[in-house]
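Each chain you see keeps its place in the complex, though not every chain is here.
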Amino acid sequence: SLYLAPAPGKKKLTFALLVSNLGNPYFVMLKDGAEAAVKELKAKGIEVELIVYDAKDDPDLQVRQIEEAIAKKVDALLINPVHKEAILPAVRDAVKAGIIVITTDRDIADKSLRVFFTGTDNVYGAELAVKALIEALEKSGKPKPWKIVILHGIPGTTAAEDRKKGFHNVLDPLVKKGDVKIVAEEIAYFRRDKGLEVMESILARTKEIDAVICANDEMALGAIQAIEGAGLVPGKDIIVVGYDAIPDAVEAVKAGKMYATIAQSPFLQGYWAVMGAYYIVVKGWKPPKDFIPTPVVVVTKANVGTFSEEVAKPKPLPGAPSE
Amino acid sequence: MGGRSNRSSHQATEILKAFWQHEVSKPFIAFLGLFIVSAVLSPAFLTPYNQRVLALQTAPLALLAFGESMIILMGSIDLSPGSTMALAGTVAAITFVHYKQPLAIAFLAGIAIGALVGFINGLLVTKAKIPSFVATLAALVAGRGMVLILTGGQPIVGLRAFGVLTMDIGPLPTMVWLMFFFTVLNFFLLTYTRWGRYIYAIGGNEEAVRCSGINADLIKLMTFTLAGCYYAIAGLMMDARLEVAYPWTGWGAELDAIASSVLGGIQLTGGVGSPIGPFFGAYVLTLITNVLILMGVNPFYQWVVKGIVLVVAAIALTRGLRYVK
Amino acid sequence: MSRSTPVLETIELTKVFPGVVALDRVNFDLLPGEIHGLVGQNGAGKSTFVKILNGILRPDSGKILIDGKEVAIPNPATAKRLGITLIHQEITLVPYLTVAENIFLGREPIVKKHIFKYIDRRELFRRAEEILTTLGVDIDPKAKVKDLNVGEQEIVQIARALSENARIICLDEPTSPLTPKEIERLFDIMRTLKKQGRSMIFITHRIEEVFQICDRVTVLRDGKKIATVKVSEVSPQDIVKMMLGRELAEFYVKREPRVEEIEKVSKVPTLEVIDLWVTPERVTEVPLKGISFKVYAGEILGVTGLLGAGKTELGKAIIGLGRITKGKVLIEGREVKIRGPVDALKHGIVYIPEDRRREGLVLTMSVKANISLPSLYKLCKYLGLIDLGREEEVARYWIKALNIVTPSTKTKVANLSGGNQQKVSLAKMLEVKPKIVILDEPTFGIDIGAKVEIRKIIAKLADEGLAVILLSSDIDEVLSLADRIVVMRDGMKVGEFINKNVSREDIYKLMVG
């Protein structure tokens, strides 16, 4: 209809989505969300182009990608930063060049540079994950002190550091109280194969382990493989909790091998970032708050069938202007 | 009596001497030394479970090391093992899961793709005359890209059936038997066949091999292809161990494969080294990581210790040279 | 020490390599202004001796005295400081640097400007030019060494040693890669140096050269010094006897040429080359211009010419290692296309290269494995499995047949002496049972005893019905062995004779043109 037709002479919108690592399914969902938003906008007859960059977890590469996006004179940068500090100089350049910056999933250190951030607080999410783990341990009736293994991600990455903080926020008081004993704290670099190999060696040291908490699902799934390989039953002998709710992990929750995982909504993080950018650029929208939290859900067997409704479907951006 | 025991002790000395002069003695001693040190340092080390884990972890790396060592013996180098194993694992998984082919076909498809990557590497080296370092660097990069394209960055699930490789046959899992089988096969191939002889000869003096009327290019092509097959089998093993085809399998594995070969006594200049050395090299490398975790060493310090052990092992292996490159 | 104190003396110098005593308590003295010949079979320890004097190897025991004072020579730099230098047996030059840079490697002229110190390139080239002129050679100091032929590279090595102004110059087989004219030039220079009071140790396998230039000669055998004698007081036969420990009746195997009868029996030549043109792939190689010849079974075709005449290129072109732009190769009357050694082998042609270390042998492998390398396919029964028993048999057969001196079949070829390496290089190609054998300088750098043996083997090959092509710059070798002789110069065939009533001089004239 006439109403939906783009204004004559209006130039095409170009958004750049800078993803930290497309090798991780989690960020693929983020990209999917962004692409869903673009599709929706296109269906309304708005000409939008989305350029997706993959930084492969390398801050330097992401800096370069931001620089390149600036060179292409995009209208908005939707950044999923590899590191909150490392890309600041490049983001500053972007802002200087008059480009709208929105951060998604992870924020940057200098909050004045971006219009808004949409995502979850990783520290908060990690706290929820450990709390779920403790809850499971309590339910299991295992004797205290509970012996817990922690597998961390790549040191220095925001996700790894925040989740490490979240884990310790909850666990440290319990350790002091004598309820929990941390038997091993290793790095498995967010990788499934490392998760497997590291957990195998930990199990060789001691099989008296009650629970494993991992900074992402890939490592948790690797750990589950190791637990099964050791002739133990994940979920019963050893309780495993992951993070990110990637499809494999959701299956594992269904199968009872993983007690819980944390579902953020990468889909909505991508979706809201694009929608927000559109509102800002085209409609001059001013977001009411500079942090738009996406839903966080602890996925357990109880809600494993329904949680995706909450997180993987387009939802209106809170506070969005009317069409 | 005295005479006899003297004689048998003399015989023992002879055997010991022969052993010392054998190429595999140094890597073996290095392995044994580390093994004993590990057993002393950590009580958990010698448990059957840990030994089993060690064998399982070593198996894929040993396969990579066998392939890599053949290439190094020819005086070339291969940076593609990691990407090739991932690609083969991915293709096998896709064949099995998406195309619903029987397991055997899936395995064959994986091995075929490994062979293909190796074959292309071989062509680049022999026909396009690109130094193996660059040719296989391109394969490393492009191969990983192919994996990401094929998987879309997502692990391919549903590989329970690949468990035939992790399943026990008698006391050990299939893939550990496979590792032993390939150790023997590799020994046999490199020691008793023409092909193996030519691999050593090319590494020793390629010019002489060519002047002798031997088709060195063909041998190189075959060897790169076979190495690709070895990497592919390692990829299938990783699939089986993870029960998924994980797109980042083998990321960085080229350095481990090369280090295993070198720790196994294969000289980087080519032509010298025992075919079973890389087996010990791979074991040593796996063992270091394992025992550091067993001992609960801070993960950051694990890196440093690993570097130091590498240096120590290398010194033990390369004594007596006037200078090195 | 009647005349004067020796500039250099060694006392009980000993060097042991794993498995070999390379030098066994060698006493030696070198007088001022003396040219001292050092001869011995391959592996006698000659190179080891001069390498120790130059700090490249360390002796296990014994003393070195310079001007009567004991010195230690731990590295080449010390040797140079003591005024000792060495012209290596092998080419030790940096291929990608220029001639001038190689001559002054380690002694580059330096310009200082403020804190900057950099190489004075103009001065470098000027000095190089100067030294090359005194040597009377026409080599561009700006040329890269890799673009020179072996003879020119040898001259660069000589130039380097001379530019050092050393008092004691060791020359380890400098004459092998030189043409007769260049050798004369070298001898002139040596005589000049001698007049300046410098001393020289001169190693050669050509006994006649000892008699041309040396004052005294020391003979080594198996690392032991046999004797030091005045050249004027002995005959070549005496020296050979000391070297070998036995009499050598004749230095050259005599063979009756029999071209006519062969041509009558076999009407078709085993190999015929018609108007062969070859364009070189690299600068060092000589282009071939329209070479034609025939070889019959049972015949030895001697191809002679100065170094750089194109003999090696001819041999390599036949086995397909050269860019043939025109011409035909016929085997038993049929034209064949040979694209490389693999094809050559299929047609029964083998080439035994002059540079055995680079092109002939795999030094890291055993004698056995080297001998069987090209003929492994014959030793494989099924699945490409090598019949190790047969391999051992074959190796033993050749060790016996060619009288190869080696501790065992498992010994690494790297540890054999030059002559024995050459025999292994022969054995491996003969085991494939070829129809046509091309031998490129088969007696190059080989001691006189082994030379005679190898020549006997070559004669026997022809007697067994093989067609033999002998590429050799040694006229006497060709004259004594060949049935037919082809003379080459600058990549062209300049003459062909039946080896009957031709004189050495006729051939030499054609060679130099």
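Annotations
Order of writing sets the chain letters: A, B and C. Residues in each chain are counted from 1.
Here is the rule we use: contacts are C-beta pairs under 8 Å (C-beta built on N, C-alpha and C of every residue); 3 or more make two chains touch, one makes a residue touch a chain.
Being a predicted model, the structure only gives us computed values, none of them experimental.
Taking the complete structure file into account, the protein chain formula is A x1, B x2, C x1.
Note that only the chains that are shown with their structure count from here on.
Distance between chain B and chain C, defined via averaged C-alpha coordinates, is recorded as 42 Å. The geometric centre of chain A is 36 Å away from that of chain B, both derived from CA atoms.
Chain A and chain C have Cα centroids separated by 72 Å. Chain A has no residue in contact with two or more other chains.
Listed for chain B are no residues, as none touches two or more other chains.
By the touch criterion given at the top, residues 319, 321, 340-342, 344-345, 350-351, 353, 358-365, 369, 373-374, 376-377, 380, 383-386, 388, 428-429, 432 of chain C touch chain B in their complex.
Touching chain A in their complex are the following residues of chain B: 42, 44-45, 47, 49-50, 53, 56-57, 148, 152-155, 157, 166, 238, 241-244, 246-249, 251, 289-290, 293-294, 296, 299-300.
Interface residues of chain B facing chain C in the complex, by the touch rule stated above, are 192-195, 197-198, 200-201, 203-205, 207-215, 271-272.
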